[in-house]
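For reference, the structure is listed below as structure tokens.
A single protein chain has been omitted; all remaining protein chains appear in their positions.
Chain lettering (A, B and C) follows the sequence in which the chains are written, and residue indices restart at 1 in each chain.
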Amino acid sequence: MATRERTRKARSREQRHDYLLSEAQLEEMYYYMLLARRLSERMLILNRQGRAPFVIAGAGQEAAQVGAAMALERGTDYLAPYYRDLAMNLVFGMTAREAMLNVLGKRDDPNSYGRQMPAHWSSPARRIVTQSSVVATQLVHAVGIALGARLRGEQLVVMACCGEGATSRGDFHEALNFAAIHRLPVIFFVENNGYAISERTEKEMPVPHVADRARAYDMHAAIVDGMDCVAVYQTVKPAVDQARRGGGPWLIEAKCYRLWAHSSEDDDTRYRPRKELEEWAKKDPITVFRERVLADGIFPREDLEEIEAHVEEEVRDAVEWALAQPDPAPEDALTHVYKEY
Amino acid sequence: MATRERTRKARSREQRHDYLLSEAQLEEMYYYMLLARRLSERMLILNRQGRAPFVIAGAGQEAAQVGAAMALERGTDYLAPYYRDLAMNLVFGMTAREAMLNVLGKRDDPNSYGRQMPAHWSSPARRIVTQSSVVATQLVHAVGIALGARLRGEQLVVMACCGEGATSRGDFHEALNFAAIHRLPVIFFVENNGYAISERTEKEMPVPHVADRARAYDMHAAIVDGMDCVAVYQTVKPAVDQARRGGGPWLIEAKCYRLWAHSSEDDDTRYRPRKELEEWAKKDPITVFRERVLADGIFPREDLEEIEAHVEEEVRDAVEWALAQPDPAPEDALTHVYKEY
Amino acid sequence: MAEVSVLEAVRMALDEAMARDERVFILGEDVEAGGVFRATEGLAAKYPGRVIDTPLAESSIVGIAIGAAHYGMRPIAEIQFADFIHAAFDQLCSEASRWCYRTKGDAWLPLVVRTPWGGGVHGGQHHSQSIEAFYAHMPGLKVVAPSFPADYRSLLLAAVEDPNPVIFLEHKRTYRLIRQELNGAPAETRIGKARVTRRGGDLTLYAYGLMLHECLAAAEELAAEGIECTVVDLLTLRPLDTEAVLEAARATGKVLIVHEDTLTGGFGAEIAALIAEHAFEYLDAPIRRLCGPDIPPIPYHPAMEGFYMPDRRKIAAAARELAAY
Partner (left out) sequence: MAEVSVLEAVRMALDEAMARDERVFILGEDVEAGGVFRATEGLAAKYPGRVIDTPLAESSIVGIAIGAAHYGMRPIAEIQFADFIHAAFDQLCSEASRWCYRTKGDAWLPLVVRTPWGGGVHGGQHHSQSIEAFYAHMPGLKVVAPSFPADYRSLLLAAVEDPNPVIFLEHKRTYRLIRQELNGAPAETRIGKARVTRRGGDLTLYAYGLMLHECLAAAEELAAEGIECTVVDLLTLRPLDTEAVLEAARATGKVLIVHEDTLTGGFGAEIAALIAEHAFEYLDAPIRRLCGPDIPPIPYHPAMEGFYMPDRRKIAAAARELAAY
């Protein structure tokens, strides 16, 4: 893959910044953020064309997602994502083509083979844990995975993600309580985008920060600017390392913003001032990242443009390819209610 | 009632202590604690005699219960108690006879008319809220009552009680979260008796104190020696007053101890060292109270003895009377599935 | 008066209930902004303070409504999708259902839980499900599932006035699909009553929600072929109008029970069992159920969703077979 080549090239250049990341990693960051965004844009178009009944996306949250996912060890660590986490899944190895199969509900979508709504991720081989639409339930599953690994003696970290709205649910409390009692290696990664559909955080919680909720469990907590991919990585990485060494769970809150409506079904003009949106749009994590690495002289502009061209091509290919893939047959609905043995 | 007379007598004596309580109130405290204990003892005897299939009692928690309940305004404030809270219910007006009807499952038991297990309290007229065996559900009901009162414009406080074990449940989190967001006048009163059946608090929570859980909600919190009835009152009263004035909810943790087994079905020798029990038995809240008021010269010994004799007689009468009351008829089971209208 | 959709009928009823009785208030997720289906649109502005956004926490939405109802208010809780009500299963079944029973009527709960249910909207596994069987099994709860706008309006008002907990099911596929002129439309105002929507001597179809409309369409088609159906709109699932159910079965001797929910242990089983016990002598054919297949409902892709959902075509086919028995 072209990215891999660029990665090698980047690695050969001398480090001349304080990002605590190799240039290869920085390229990866840009690549994944951009890929997620471009995929999401195309998904929305497919939705408007009547080809994808439903789209829910993470625009505005890519920096948080990519920064956090890159702090994990792929192949070893588990990811229990939530519906907005396309970018995380890409980092964990999901391909653009697979993402497109997913949004189209295609027969071969590895996430759910057309059985779940789009953006309900799953890939056991990549250690991406299947999740439902019911928010916060996955937090408890993540704790169970960590407990299982502890019992078996495998050293790994589980990252469980959700929005800030989900933290009001009972399952959030029960998950954090258990993880903290047993000091399990779970990173609860909360993408606080300011809204749960139409509800602002003031209606969801009595504290200014989701991270404050960690205090009930004497749990490590951190707040990070979720619009800054590098900062997210720099915050999450040490937490992951510490958890891996047995230091107990973390609650990490990434402050970000939902740049789009809740989903393709939502009309956010009903509840969200345009002015606020415009302010946040200026902080778009992808453009901010681009400008910053250019200003800091990390890459020549051509390198970024190369990535951009590559992403365009990858997305184009994915859409075209996925549209041509078979739909599930009606009676496919009947299989795998139980695991055969 | 004899207590009332004594109360008047006590009030006439001059105050010569720093309990911030009138002598009448102190008498009341002693009376209710003792009544609860003596009733519970008799219930256990009835259980061993095969006359009461099940007993669950609050021995060791009477100081916490009486101190807290006396801080409420009877007739105005709501009590959402849990199964150990016999003493609270007595403070709220339940009679010894009713308590005995309850443990015997008699037809006229006002708590549930023989429909629920004993110690599932209810008395709408006294603003005691019906509860089930499912722990922690009542915390959310209490929040709903406070919300209802807010909407109707009635100024009142709701006290919701539970054990420390119950605070691990999702409903605890959801209740505190909502109450804190809306600054509702709810006192979450947690009787931390060190055990949830066989499980010590270390298995239930990652923090040393239940009160620490309040931090997730920026909620007022207090820890009080639950073996000291006066201290409990002095802690709860200002919280109730403040909540009534709109100061928001409180989480109050009373540190106490379960002096008996979990219930008549439980054998606590399986999991609880006798030594620990003996240590705590020395702090029995009723004997400690008695010794203290005598030492401080609050009452002459005869006054206490008069209360004790009165309680003995009240309990004896209650048992005798209740045993003679009718059982429910079998087909009584069929009524009141729905409220007629 | 113009035709009114199911959604408009619901909104009208909410508005009327709030205007009529100060104790009525609404709580739920996103209800201030009108709710994701816009059922509460405009009400927050019209009734300040009486439409309350809650955190995303269904157990407490129901539990808080229970407390408020106990206190004497008349809460209407909205669960955004019926699929998410399950976190409140404990509060509904362990608490609300038996508040009156366990106090022998000393306390009671004038409580309504509204929630959009049903498939056909490409909602996949968790925005499509039928939940009625779980809750209709619980004595002490009432479960209402209308089909026509006029009934939505009248039965929602009845639910608010009922001193018992009522789960009010709104079929989301019909929200905008089904319209009715309310003036002169038959409207059932009593919870616990079914309605014979169409009479025919050959067989009886039982349904509720979207499926009722599919049954009516099938009956129309069948009539053209000379097969005359009685169609019973159950309206309330608990307490069930057993008399109406049995009467129709006795009159036609053949019955077809239709629901979207999965077959095994679905609500149709109860209808079948009732008929098999109390109308046995009148039966001329096996009791047939046409329901969703026994898979975790409902797959997302339209092809599989269509395969899952009963519809007029499948109903007509089953009815034809039954008529020929």
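Miscellaneous remarks
The rule is simple: contacts are C-beta pairs under 8 Å (C-beta built on N, C-alpha and C of every residue); 3 or more make two chains touch, one makes a residue touch a chain.
Computed from a predicted structure; not experimentally measured.
With respect to the full assembly, the chain omitted from this view is in touch with A, B, C.
Contact with the chain that does not appear here is found for just one residue of C:Arg11, C:His70 or C:Arg289, C:Arg289.
In the complete assembly, the contact with the undisplayed chain comes from C:Ala272, out of C:Val258, C:Ala272, C:Met309 or C:Ala323. From the options C:Arg50, C:His70, C:Arg98 or C:Arg114, the residue with contact to the unseen chain in the full assembly is C:Arg98. Of A:Tyr19, A:Tyr113, A:Phe189 or A:Trp260, it is A:Tyr113 that touches the chain left out of the display. Residue positions on chain C in contact with the hidden chain: 59, 83, 86-87, 89-90, 93-94, 97-98, 101-102, 125-126, 133-134, 136-140, 238, 240, 262, 264-270, 272-273, 275-278, 280-281, 283, 285-289, 294-297, in rising order.
The chain not displayed touches chain A at residues 78, 110, 112-113, 115-116, 120, 122-124, 129-130, 132, 134, 137, 140-149, 151-152, 170-171, 174-175, 177-178, 181, 335-341. Chain B meets the missing chain through residues 53-54, 105-106, 112, 114-118, 120, 132-136, 165-166, 168-171, 196-199, 203-205, 265-266, 270-271, 327-334, 337.
Please note the rule applied: only the chains that are shown with their structure count from here on.
A centroid comparison over C-alpha atoms places A as the chain most distant from chain B.
Note on chain placement: the centre of chain A and the centre of chain B lie 48 Å apart, centres being C-alpha means.
Between chain A and chain C the centroid-to-centroid distance comes to 37 Å (mean Cα coordinates, whole Å). The centroid of the Cα atoms in chain B and the matching centroid in chain C are 42 Å apart.
Among all residues of chain C, those that touch two or more other chains are 54-55, 57, 59-60, 87. Shared interface positions of chain B, defined as residues touching 2 or more other chains, are 170-171, 174, 177, 181.
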